[in-house]
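Only a single protein chain was left out; the remaining protein chains are all shown in position.
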Amino acid sequence: MLECWVLLGGTLDSTQQNRNPLNRVVCNILGLLETKNVTKRFGGLTAVNDVSLNVEEGQIFGLIGPNGAGKTTLLNCISGVYKPEEGHIFFNGEDVTSFSADKICHTGIARTFQIVHSFPTMSVLENVMVGATFGGRKDREKPENIAEKMLDFVDFPLDYDVLAQDVNTVQLKQVELARAMATECNLLLLDEVAAGLTPGELDVISKLILRIKDSGITIIMVEHLMKLIMGVCDRIAVLSFGQKIAEGPPKEIAENEKVVEAYLGTKRKH
Amino acid sequence: MEKKGTFDISRLNGYLGKLGLKPLGFLLIILLAVIPLIITDQFWIRLLTSTLMMAALAMAFDFSAGFININNFGLAAFWGLGAYTSGLLAVNLGLSPWLGMLAGALAAAVLGFLVGLLTLRLSGIFASCMTWFVALALMALTTNWVELTRGSSGLSTPYLVDSLSNIPYYYVMLIIAIGVLILLRVITNSHIGMAFKAIGQDKQAAEASGINFVKYRIFNMTLSCALAGLVGGFYAHYTGVITPTMMHTSNTVEALAICYVGGRGSIWGAILSAFILVPAMELMKGMMEVRMIIYGVLLILVMLVYPAGLAGLCNALYKFMKDKGLFRKFGFVSKNVTGRS
Amino acid sequence: MDPSQIADPIITGLLRGGLYALMALGLALVFGVMNIPNFAHGDFYMVGAYLAFFSFTAFGLGPILSIIVAMFGAFILGVLVEKGVFYTLRKRSKKNWVMNTFLLTLGISIVLQNSVKMLFGANYRGVTAFWPGTMQIGSINVSIDRIVGFLIAIIAIAGFWVFLSKTKVGRSIRAVSQDETGSQLVGVNLNWIHTLTFGLSCAVAALAGASLLSITPASPGMGLTPLYKSWFVCILVGMGNVGASIWGGLLLGILETFAYMQFGAGWQDAISLAVIILILLFKPSGLFAKKGVKSALE
Partner (left out) sequence: MKGMSMGRLIKNRWGVLFLVLILSASLLMMGGCGSGDGDNEASDDKTVKIGVLGPFTGPAARVGEEFKASTEMAFEAVDYQIGDHEIELVWIDSESDAEKAARAYEQAIVKDKIDCGFLNWHSWVSVSCMEVAAKYKIPHFFSIGGTDIVNEKYESDPEKYFYWVGKGWPVPEKLSISYVTTLEEAIDKGIWEPRNKKVAMYGVDNDWGRGFANALRSQFEDAGWEVVSEDWVALGETEFYPMLNKLKSLDVSVIAGTMSDPPSVSSFIKQSREVGLESLIICDGLGWVGEWYDLTGEASDYVIDQIPQWATPEAQKFASEFEERYGLEPGANSGGLCYDLARFLVKVLETCDEQYGDINTENLTKIAKDEVMTGNLTLDDGVMTSVYQYTPETFPDPVVDKEHYIFPVIQYFDGEAKIVWPEEWKEQDLQIPEGM
């Protein structure tokens, strides 16, 4: 009965696409993720205005800007939460603009949230297993093993059987990262991963981010914290009022006048 | 899942595990199957039949409430829809009650599917309200469409079997209840159950992890309503008469109370609490109000004091005994005892 | 078409709708401030009706006094319930609060209904009229009771509005409904606000029940209909939008009356439900959903 339903229902979990090596080669030239003239409006407000980015494989790409600049909105557009009114998003050379969030996940983009999202009454292991079971390919090893591996990778300090509702924020962030990586992603979107962390914890997280990069995963991170951004990013784009005002390596950005004017200027008052 | 054991019993345990059962549960099912040989009093057989029926309804309720976090407040209406579909088909077209039960399940499934679509964009409590509204509308329709349903005067339906004995009904209901139990346990123990829990607890995180929210939510609603409809189809040919009041919210509340006292998210907890609550309530029938007050107080206390319910309690005891090594002596060794799901 | 064919149902509908609005207001308030989907709201309506009945007949208090007694009685009951049940739950957990409180309110509803049944039996207890007599409005006659009932609803709603927007306590209540943590930071005593809100909501429900006593006699199960009608209203206008529930109530009253006239008695529920389901299909956040307040959407 169950199998029948799955058969009838077709793609209860659609298998991943666009994983053939030829595609990859093409992508390396074009960049892993490309947004072309993406515009997203809410009523009269244009949250993201004509933003084009090109993220190459293996980079850590930083996305910065003052509050309300449209960073999270752009991230939501990429991860399929919103559909942009104009423009296109290409991932691995495929147009993923109209994909739903779960389908985006299957193409290999995973994400974390600004405010941690978890499954509170499931154990930490199960939380990560969700990502491994539904995000990844079917023919891989057992989700349980993947989940354990991922938790090991993020150095989750507690018993893996502990419920998600019983752990603290930094641990939840680790769980969230593990869950995202368990989906076997090529691209990881991090939304203000450092928010609310103590300097010590920040250190743990930034080391973790570098380790994720080393494992071959491309990262786009939205961040307020300059120290973190400048420390880990290969390339940075700056948004202000929905528009991209600058893009380049961290050093260039730090010296860019427009950025200092639009962004750092306001930041100092903080 | 299955761990090769040296004892036969542990292999049995493994097979049962695939059906979502535990050895103890299996023993209890066998006990239920032989009960009519021990107890011959028709009253007890009827009582056990109603108990199994409420248990099946409560399990269907738990399938939504305990997993995707939607309290299907209109469950009784789907139960009634199944009953009316089956009853009307039997009365007007002479359809066999056996097929009628399936037709009832189908009708409830279709409406459940539509309600699933309707509530797709609503969050937990509002989706519950929506199912409730649909149920109220269905009840109003059944009451007022007198030409078809005979309205509040009730529809007389043919009996399922031509016998004074209640034992055939008992076995039919037992098979349905066990079928519901095994089906729901198998589904919820599989990765589908995990998807249900995930979308029930955090929609955004679930979607970001690659779960198709729409499919799972609608599948859940459809199946849970279909099962209620199946039980309704049985009920129509068990009492011989059905009225729109069977769609009343109070019947949903009964299933809900049984489900929550049993411990939600366990499926089998519903059976356990049905076997305690339904007979207890029946035997207290003389004190109409008092028994309802007990129901209410029980619900409040369970929510306040021990939300894990009976299933949670049993799991805790099981765990406790396992930690003390009490099971190893008897060969009940099983790796897959997480105490949850 | 004769203009009175349109005007009459509107007048009748408005008179009905005033009290729906009042009920919905209480429900929306408790949901907005405390995040409790109150399924015992109808039972406080019932308690109000009983209190008014006994004050009016057994103690011979006047109509106004009876209604006030009902209001205060329900307020006290509401405070006790809040302190005894919800406060306890709040202390224990914050997880899955909405669902848990929903079940608690169900339990409270069962207990209240059946306690009343046990105490007073299943009989109907009503009064002929608080204020005998009728009045002509447009082309139809309406009993004074209904008009007074409507006026009570309007006055209560207006009073509430003044209370919520002009007084310090009222402003605290609104603050809590918008941002609980934030309001705690600026020194609002959350426990006190919660208790007060729940009590007020119960008082409002009882007020409706008491003023309708001459139309609907008191009986233990009488609360269900007003309960689901106030839920319609709240969801129709968008949950948490306290102000709009007034318009929702009036709208529902008129809608029902038209359904009643067109399709006959008994169909008004089915028709108005169908209309509401349709509206929600196209506008799931409700007719007057406000941005930033709690909504029905995921």
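Chains: A, B and C, in written order; residue numbering restarts at 1 for each.
By our rule, contacts are C-beta pairs under 8 Å (C-beta built on N, C-alpha and C of every residue); 3 or more make two chains touch, one makes a residue touch a chain.
On a predicted model such as this, the values are computed, not experimentally measured, just so you know.
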Filtering B:Ile30, B:Ile175 or B:Ala280 for touch with the omitted chain leaves B:Ala280
Per the whole complex, from C:Phe75, C:Trp247 or C:Tyr260 the residue touching the absent chain is C:Tyr260
Where chain C meets the left-out chain, the residues are 4, 8-9, 12, 15-16, 121-124, 126, 128-129, 132, 134, 140-143, 146, 214-217, 219, 257, 260-261, 264-266
Chain B positions in touch with the non-displayed chain are 41-43, 46, 143-144, 146, 150-154, 156, 159, 164, 166, 239-243, 245-246, 276-277, 279-280, 283-284, 288, 298, 301-302, 305-306, 308-310, 312-313, 315-316, 319-320, 323, 338-339
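We adopt the following convention: only the chains that are shown with their structure count from here on.
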Between the Cα centroids of chain A and chain C the separation in whole angstrom comes to 46
Between the Cα centroids of chain B and chain C the separation in whole angstrom comes to 33
Where chain B touches two or more other chains at once, the residues are none
Where chain C touches two or more other chains at once, the residues are 96
Within their complex, chain A touches chain B through residues 1-2, 5, 9, 11-14, 79-81, 100-102, 105-106, 110-111, 113, 117-123, 126, 129-131, 133-136, 143, 161, 176, 179-180, 183
Per the touch rule above, chain B residues touching chain C in the complex are 69, 71, 118, 121-126, 128-130, 132-134, 136-137, 140-141, 143-144, 203, 249, 253, 256-257, 260, 288-290, 292-293, 295-300, 303-304, 307
Listed in rising order, the residues of chain C that touch chain B in the complex are 37, 85, 88-89, 92-93, 96, 98-100, 102-104, 106-111, 113-115, 117-118, 224, 228, 231-232, 235, 239, 266-267, 269-270, 273-274, 276-277, 280-281, 284, 296-298
